[in-house]
Every structure is written in C-alpha cells, then in structure tokens.
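Excluded from the complex is one protein chain; the other protein chains are retained at their positions.
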Amino acid sequence: MKTVNLGVIGYGYWGPNLARNFFAANDCNLKAVADARPERLAVLAKVFPSVKGVKDANDIINDPEIDAVVIATSVFTHFPLAKKALLAGKHVMIEKPMTASVAEADELIELAIQKGLTLMVDHTFLYTGAVAKMKELIDSKEVGTPRYFDSSRINLGLFQPDVNVIWDLAPHDLSILTYLVGEKPASINATGISHTKNGIENIAYMTVNYDSDFIAHFNVSWTSPVKVRQTLIGGDLKMIVYNDLEPSEKIRVYDTGYNHKIEEYENKIMVDYRTGDVYIPKIGTQEALAGVANDFVQSIINKREPRANAQLGRQVVRILEASQVSIKNNGKEVCIR
Amino acid sequence: MKTVNLGVIGYGYWGPNLARNFFAANDCNLKAVADARPERLAVLAKVFPSVKGVKDANDIINDPEIDAVVIATSVFTHFPLAKKALLAGKHVMIEKPMTASVAEADELIELAIQKGLTLMVDHTFLYTGAVAKMKELIDSKEVGTPRYFDSSRINLGLFQPDVNVIWDLAPHDLSILTYLVGEKPASINATGISHTKNGIENIAYMTVNYDSDFIAHFNVSWTSPVKVRQTLIGGDLKMIVYNDLEPSEKIRVYDTGYNHKIEEYENKIMVDYRTGDVYIPKIGTQEALAGVANDFVQSIINKREPRANAQLGRQVVRILEASQVSIKNNGKEVCIR
Amino acid sequence: MKTVNLGVIGYGYWGPNLARNFFAANDCNLKAVADARPERLAVLAKVFPSVKGVKDANDIINDPEIDAVVIATSVFTHFPLAKKALLAGKHVMIEKPMTASVAEADELIELAIQKGLTLMVDHTFLYTGAVAKMKELIDSKEVGTPRYFDSSRINLGLFQPDVNVIWDLAPHDLSILTYLVGEKPASINATGISHTKNGIENIAYMTVNYDSDFIAHFNVSWTSPVKVRQTLIGGDLKMIVYNDLEPSEKIRVYDTGYNHKIEEYENKIMVDYRTGDVYIPKIGTQEALAGVANDFVQSIINKREPRANAQLGRQVVRILEASQVSIKNNGKEVCIR
Partner (left out) sequence: MKTVNLGVIGYGYWGPNLARNFFAANDCNLKAVADARPERLAVLAKVFPSVKGVKDANDIINDPEIDAVVIATSVFTHFPLAKKALLAGKHVMIEKPMTASVAEADELIELAIQKGLTLMVDHTFLYTGAVAKMKELIDSKEVGTPRYFDSSRINLGLFQPDVNVIWDLAPHDLSILTYLVGEKPASINATGISHTKNGIENIAYMTVNYDSDFIAHFNVSWTSPVKVRQTLIGGDLKMIVYNDLEPSEKIRVYDTGYNHKIEEYENKIMVDYRTGDVYIPKIGTQEALAGVANDFVQSIINKREPRANAQLGRQVVRILEASQVSIKNNGKEVCIR
C-alpha cells in the first residue's frame, strides 16, 4: 500500500482534530467522516469540502475503497464499531480508552492478529515532546531505577454522565506510565467519592502496586478550583517533575539521587533540600496528534507495530477496570497480575 | 494560680523553640529543662542562663515547684513520661503526635480528667494565621458544606528510623482536618512503599472516608525533589487553596461553587474554568508557637479547654494507627467509627 | 448604511486575523483582500473562497462598492495608503502604530474630519477583558489617584530591520496607558542600545513624565531569555498587577494604599509588606480582535467615535516619535506638551 484511504467515525469534540491531522498526514487520504448529527456534517463540509460526510458509520466500514477507520465515539461504542471494522478488513485506530472492558480489548486484539490488521489506540500524550524526553531519560538510565510515579490531573471539569473521573482523566497518565515503565503492575487500590446523585465518582485516588518496590499513584478530580497536570517520577539517581501546564519548560530534571544516601538517612543525618543542579531540557513542540496520525498511517504501510499499540491500550483498560472493582469494594486491593 | 511554673523535657530539635516561647510567654516561668545529653544542656546554659538544666526528666516531674510539663521527646516516650507527670499532678503538653497508640491516649485522657489537669498536644499549625482564617471561612459557612480535603506534604526529607512517613508528616494535616471539619471519620485506606531495608514507608497515600459524602486524602513523601505543602478544601459554595510555602499569600479563596451546577454538568454543559473572582485574604503573621505556649498557660490558669486539646490529639492518633493497619493489609479499609 | 462592505490591505502576519474577524463580524461584508504576493492570495482563496483576492491595493481603494478599508501593511506605508483611501471616501482602520510620524497622523485626522469619515487604529489590547477591567477600576476611583504605570514587555523576539524595539513593542502599552490615564504627558526620556550593525535598538527604556506627580516607565527588549508582559499600576488607594501571560488570572488588585501613610513613612515607621487582601477579578475571555472589528463597523454605521480612535493613535505616535529624538540625544528630555 502506498496511500492509506481513511475514514473517521465521530465528528464531535475530538473528531475535528483527528480529521485535521489525518487530512494533513503524508501518504494518507481522508475520504469520509461519519456523524449522525446533520449540524456536525455541515461544519465538516465547510472546513473540508473535499471530504465526504456520511450519517451512518456503516457507510465507512463497508466502503471497499477505505483501508483504515478511526473511531472517535463514546467509549461504549468502541468495541462494536471496531469489531465490525476489523471484520470488514479495515485497520483501526480507537480513541482512548480503548474499550469498556478487558474482555472487549482481548477480543479486538485477537481479531486484529488473525486478520493481520493494525490496531492502535489514540494515546496522544505518547507523541508529545515531553513524554519522548522522559522516555529518553529513563531508557538511557540517566534517572536510574524508577522508584515512583506520582500524578495529579485535577481541574474544574465537565462531569461525565456515564463514566467516572478515573475513566475520564486517568487514561492519559496511565498510558504514560505504561509507556515509560516496563514492569507490569501487580495490583490496584482505588478510593473516591461522588457528589452527584448518579453515584459516579468526581474525585478519585488510585495506587498501582508492583512486585518490585516501584509504586504509582493517581489523583484525579473534576472539582478542583485550580488546574494541575503534574507528574513526579523518582529514580534512584535523578528525579523528574513533569508539569504539562508550563508552556515551554514542561520537564525539570533534578540531580537528586537517594540510593547511595540511605545509610546516612538511617543514621538521621539531615539531607540538603537540593543536592545538585536542576536542568530544563529543550523539548520539541510538534503537535502530538500529527505524530499519532503519522504513526497510524506508517504502521499500516510498513506493517510495523505503532507506539500506542493495542497491548498498551489494553493495559490501560486493565487498570481502569480494576480501579472500578476496588472503588466499589471500599479500596480493597484488586490483583491484576 | 497566677503564674505557671513550667519545665520542658527534651532539648533536641524542637525543644529550643518550645523553651524560647514559654520563656517569653506571659504568666509563665520557665524553671527547668531536662535533657540527658550534656552538650544540649551546655547550649541551654548559654541561651537561657536563668533556666536550670537537669539530666533526668524525673527531676522536673518530681519538682514540687513545677506546675506544668512540656514533653518534647521521641513519640515512644510520650506516654510513660506524660503518665508519670499527670500522676505527679502536673499539667501536661505533649509534642505531636500525642502517643504511639489510641490506648495510650485514652489512658492519659482519663487520668487528666480524674486529676482535673490540663492535657494538651502541640499541634502548632492550629495556631497559624492561615488555619485561623480557614476556620473562619468554614465556620461562617462562606465556603458552604465542605466536600473534600486534599493535602500534599512532600519534600526531600530526613528518613526517620522508627516511624513511617505518615506518622512523621501527616499529623500536621490531620490536626488541621480535625480542627476544621466537625464530622468524625468513618474509615481509613492507606497504601505506601518503603525504599529502605527496614521496611518503613517513605512514600504513602491515605484516604479518610466519612459517612457523608465528604472525603479527605493525604499524599506524604520523604523522597520528592520538590517541596510541596498544599491543601485544597472544596466546599459547595467556595474552594480554598492553602499553600503553606507562600510567604504571605498562603490562602486563596476561589468563588467556585459547584452544588447548584450539577444539573448542568449532567447535561454535559461545558464549565468555565473559573467562575468568579479569587481573593487572597490578609493573614496574621504572629509566630504560631507563641500561640501554643499562651494557650497552654492560659488554659491552666483559667481552667479552660485548649484549642489543641487531648481529644483532638487522640483523633489524630486514631487515624495514624488505622493507617498503619491498612497499609499492612494492602490498603484494606479500616473502620474507625 | 446597514452593512459595511470592507477590504483588507495586507495579508501577511496579522492580516489573516483581521480578515477572520471582519468576516465573522455582524453588519459587515468582507469583500476583498489585497496582497502583492501570489502565495498569500492562494492561502486566502483556500480559507475564504468567497472573498476576492487582488494584487494591487488600489483595486480596493478605488472599488466604489467598498465602504471601508483596513490597512495591515508595514508602518511606512500606513500614511500613503490611508490618505489615498480617505481621499477616495473610505472609512479607514490602520494597524498600530498609526503612522511613522505625528505630522502624518495629523494630516490623516484632518482629512477624516473634513470628509466625515471614521478613522481608527487597531490597538487590539484596548478590547481585552483585562484592560476593560482596569479601566473600570480606575474610572470608578477604586484605585484612587493613579501615581505610576510601570510596564515590562520583553522576550526573545524577532529583530525588526526597519524600526527599533520601542516602535515594535511599546505601542501596546502606550495605548493602554493613554486609554486608562486621562492626563496628557509632558515629556519623554529614552535610552537604549543596539547589538546589531544597523544601529537599531533591541533594548530600550523610556520614562514618560507628567505635570502632576504621575510617572510612566517602559522596559522593552527583543533579547530577554524570559518572556515578561507585566504592568504595575499604582494608585494611592489600591494597586494593580497586570500579567498578560497568566491564562486566566491576568489582573491582581492589591488593597495597598500609601497616601494616608506617608506621614508614618517619614517618621520611618516600618510598613507591612501587604496591608490588605488581594483579589483576582474574573475577566471576560472574548477575543479582543472581534471587539476591534465590531467597534470599527458599528462606529461607521452609528457615526460614533471608536474606542481606539485616531486621537489616541496619534498620542501613541507622539510618544514614539519623541522617544526616538531622546534616544538619539543620549536620553535628553523631549518636551511633548
């Protein structure tokens, strides 16, 4: 294949961004966009007069000239649409989170393998300059052995009517965690609270436990007066503070190891607050979604695995699913080994 | 009683601050300080030539001229020293946390009641201008019904050899929570990790659950490259951000209610990031420990209950104790009703 | 007139923003855009297929169906183009700064008056929520009598080949100063330095003096490693800090008067760092340029004076011109009374 003919299903909040980036991607031809709402198709017609707007997703799934389908609908429709598209022989990219359950994810993965099709999840953050830099810092062992990952993603946000705040906000940070840290998680604890009558949590806390002494924690909220998008990643040699709200200085690397100091600590010798320089690496400013579009297209053409592959997407769903079990059982540990 | 004759036991890290403030307090006469280390007594002699230095705590406890004893030793000695002092008829203030267990706290409380003595805990933060302002904002109903309390207290800190990071850092925030919010907690979940061979957690997370839809969460760490001392308190009318590292602007009040907006949220109407003004109240800058000293002295003289009373101190120990049970049981909910 | 037929001259950096906003403005019909560069007209055709692209500005100026012309070309061409357009009976809006000299501004103003035409300058900042809020705070006397205006606009910026950094960056802040403060300036001092062979200053400092005890100062630079867009406005009752880089909290109002305290100061009584609360008013987030477009169109239709009127634009040029005289005379005071 030289050029991928592509259709997008769903032209709501995120769909236009996907359409714009696939329209601009090399070796890609955005042929059609499906949305049941006439007013959304009207917007499409104005912005992309050359792209066909269709009401029914099946018109894309069954179009023999279309090679690949991007699904940007609500999470509960990901599975049926993706399954149909794979069965119809299309390569598929799904908006995050991949599916509403691990069982669904497994079925899609198996189907894609059987059919030899590319299956990818739009975990956009994996394509940012900041995450690329952190991957480099960890893979090069500059930060040493990772010891913890502590993320806060809170703001005054839209209450979702169908999924809780973990399903809404945590997939970003879970995809980053999964991408950066090789080790598989062992278990989950989650707690939270709902301030609405529907019982859907708008504040939640989650710990991800590992067999090693690594730990990850997530603080997510739709009801914070301040917006925070911050992750601390501690290694035994260096530590990273990743503040996604900083316009250009998103990553700070602290030359603050603590491995070799533990004996001193146990003897209660006072530790200096900063033990070395801090540096703020320059980070690429490309649009992450352009990287997503390009990776999907080139993975299809070159029959390679995309960065945000289905296994990574499934791992995120695995943790989300377990968090829900834990939260319903008052924070009880849920094993996911 | 017109003047309280007072002795301090322990002249290590915090003792000198206590001595300085009781030395300066009205209606108080700092008579003696006990510390087993000669070099500490030498420092005392230089700074307070008029105060007697003694090696043995019993010399203070058994001194018939001493009315009140302040105990600033390690947590495991709080109970035996305080018990002896109460039995000897002394009023007692104990460094936080009050005791190593609830049983110990209960025994001291009962003893103080029997003897008609003042029993107080040095929860210094309750005497800061910032906490006083938050108490005012909550008691006046300006923030409405409190819905959550979310605290982070992390930095590159001294690893304690005998207590974990929750016992070391959380008492500050737990005392603030207990002081500000009337409702009694129902249960605790805690998770954490130790990066040393002694198994003492240096990173931990704790959720405090309530019978209402209020929730509290604590993030404590000795291994963060950045120092954070921040608490969010959300009410349904307003929200408070309390940043203790700000030199003068510690409290920000956001006119950001969400109670009356929930219907809109459920219909997915986008919420504006800030819905009203923010204001930063002017806060008194008195030294908190001077307030502690004064409250202890005046509570003795006027036979009144101090702000940081023993019941509040016991409640903090109750949560600490439960957190340890939960953490050892992999985050299992521990009921404390 | 019910609808204004409008043409834009110049489709470079700012022209597309003007076109977009006039295209969307009520009672306005964007008919044509002129740019000598074919590649710019190609971009125009893609974005606004319904708008005519012409190579020659005269095709707009002489088009009898066009009522109003927007000039977004380099500053040295503002005067000849605007003069031609006014002579042809068109209403005119000019990109800031209005002209390259006061003489030019005066000639355009006189011509507009003679012909009964609207003449406006695109001082976009006057239409931001932040400036509107400051205008309100000053006009309502909440800040008391203004005493100083201190502005910094520095970053790592593009070196202009034909105008110095004052002409490039100061017009924003000078328009805000002129809009907020009624008093006319009396004189100018300016200093600066050029780090290029062409002798055009890339760093400059300017003081604007008044007959009263009000003072204004401007710090502009193309060579700062950090971006600063901050203005302090001190009144004798309150003070404003305007930080344009803050996403939502652009304005902070300090309840920090000093008028009534001066006697104390002279007796050397120490002043508390903050003497009252700070508040951060909520600010409208409308796009400023939409307000510019709307004001131009409605000023034409209703024969009223626009906010960013020609007199204000001329005042800005008056100061810019004087700054250049001062800077060439080593900072000598230049009277502009």
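General remarks:
For clarity, chains are labelled A, B and C in written order, and residue numbers in each chain start from 1.
Basically, a contact is a pair of C-beta atoms (placed from the backbone, for glycine too) under 8 Å apart; a residue touches a chain by one contact, two chains touch by 3 or more.
This is a predicted model, so every value here is computed, not measured.
Touching the missing chain, out of C:W14, C:Y254, C:Y279 or C:F296, is residue C:Y254. When the whole complex is considered, the residue among C:D150, C:E249, C:E287 or C:E305 that touches the unshown chain is C:D150. Touch with the hidden chain on the side of chain C covers residues 147-148, 150, 154-161, 187, 189, 191-196, 198, 203, 205, 207, 209, 213-215, 217, 219, 221, 223-227, 232, 234, 236, 239, 241, 254, 256, 258, 262, 265-275, 330-333.
Chain A residues in contact with the hidden partner, per the touch definition given at the top, are 248-249, 255, 273-282.
Note that only the chains that are shown with their structure count from here on.
With centres taken as mean Cα positions, chain C sits 54 Å from chain B.
Between chain A and chain B, the centres computed from C-alpha atoms are 39 Å apart. Annotation: 43 Å between the Cα-based centres of chain A and chain C.
Among the residues of chain B, those in touch with two or more other chains are 273-275.
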